[in-house]
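Here the complex is missing a single protein chain, while all its other protein chains stay put.
The block that comes next holds subunit A.
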């Protein structure tokens, strides 16, 4: 639920309850005041009748005015005197209809006779008045509520605009693309603060990220020189004289280790470069040619492992860096060869908008994690960067990559269409 909606709801419910309670109180108070006034009028009338009786020693004539009626009724003996106010209906002879009234029923002694006197005044006007007042109150309440809703809807929407704007910016913020957070000038202090905080955070994050990346970059570069020293020294050592078989084995191990280390370094550098989008030689790459080239490149190993290679090529030209296309296919096909078993098979299906590499291999599916850096299965000999590089290249060009597994067959599909 949106903040404005929630605020609106609370606001409206509270307003409604308050208006309702004040409405009821208002109604009751007005009612009470008018009744008091009626009762006072009735008492004045009663006093007049009593005065008349004491002066003339007879009852005044039962009078029926527009809004007042007086009735006398002789009571049998033994009845006690009483006096009470009552809401009644009386017959308005002029209007010829029953109308609500207020009656004072009191007893009157004239001589030795006890009369019961009923003075009734019309309540119609009072009720009308109360009704009008209630209606006006209700109308004002409704008007107030509606305007509240409208204000909330339109003003709040406008007020919160800077907030949603900055929110959109933050959602769109991409560390890799290094886009700036755009700020909309606002006069509201809270939003001003939010804007500056968001901008500061973004620049801080960017700075940290930059440092982290340049760290990887520098570390990898700095490692190259010592590696070059070791390599060249080993090459020199090899030339220095006869080598025993034992030494040969040790030297080979060292060479292999250096090889791995320098490849690891190159892979890391490559990843940072792809992330920074620093590879610019974008051109039309003919994947058909490239795959043919790869199959030639891997033919020795394919032959050695007695793999069956099926290639179905349709024309496919993609606009991307030739260098990255080469690496992409190297990793895809290389993995299919590397993680295969003897007498296994590899199928490469190239279509105009996708490439599919299907290979036999380990009898368990890969997980999302295999696309993470340095993640590798226990049985993997690689560095755990091959798939990460594939993923990064796909990310760069908005290719989508799909993986499926069934019965020992792994299938990687790259869809070139974004």
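We adopt the following convention: a residue touches a chain if its C-beta (ideal position, glycine included) is under 8 Å from a C-beta of that chain, and two chains touch if they have at least 3 such contacts; residues count from 1.
We adopt the following convention: contacts and distances are computed from a predicted model.
Q: According to its UniProt record, what is the protein name of the omitted chain, chosen from "Carboxyltransferase domain-containing protein", "DNA-binding response regulator", "L-serine dehydratase" or "Carbon-monoxide dehydrogenase large subunit"?
A: Matching the unshown chain against "Carboxyltransferase domain-containing protein", "DNA-binding response regulator", "L-serine dehydratase" or "Carbon-monoxide dehydrogenase large subunit" yields "DNA-binding response regulator".
Q: Where the complex has a chain not shown, which of A:48, A:128 or A:281 is the residue touching it?
A: Considering the complete complex, A:281 is the one touching the chain left out.
Q: Touching the absent chain in the whole complex: find that residue among A:156, A:251, A:292 or A:345.
A: A:251
Q: For the chain left out of this view, which of A:38, A:70, A:269 or A:290 touches it?
A: If we include the chain that is not displayed, A:269 is the one touching it.
Q: Could I get the residues of subunit A that touch the absent chain, sorted low to high?
A: 221, 224-225, 227-233, 235-236, 238-239, 243-245, 247-249, 251-252, 255-256, 258-260, 262-263, 266, 269-270, 273, 278-281, 297-298, 300-301, 303-304, 323, 326-327, 330, 334, 337-338, 381-382
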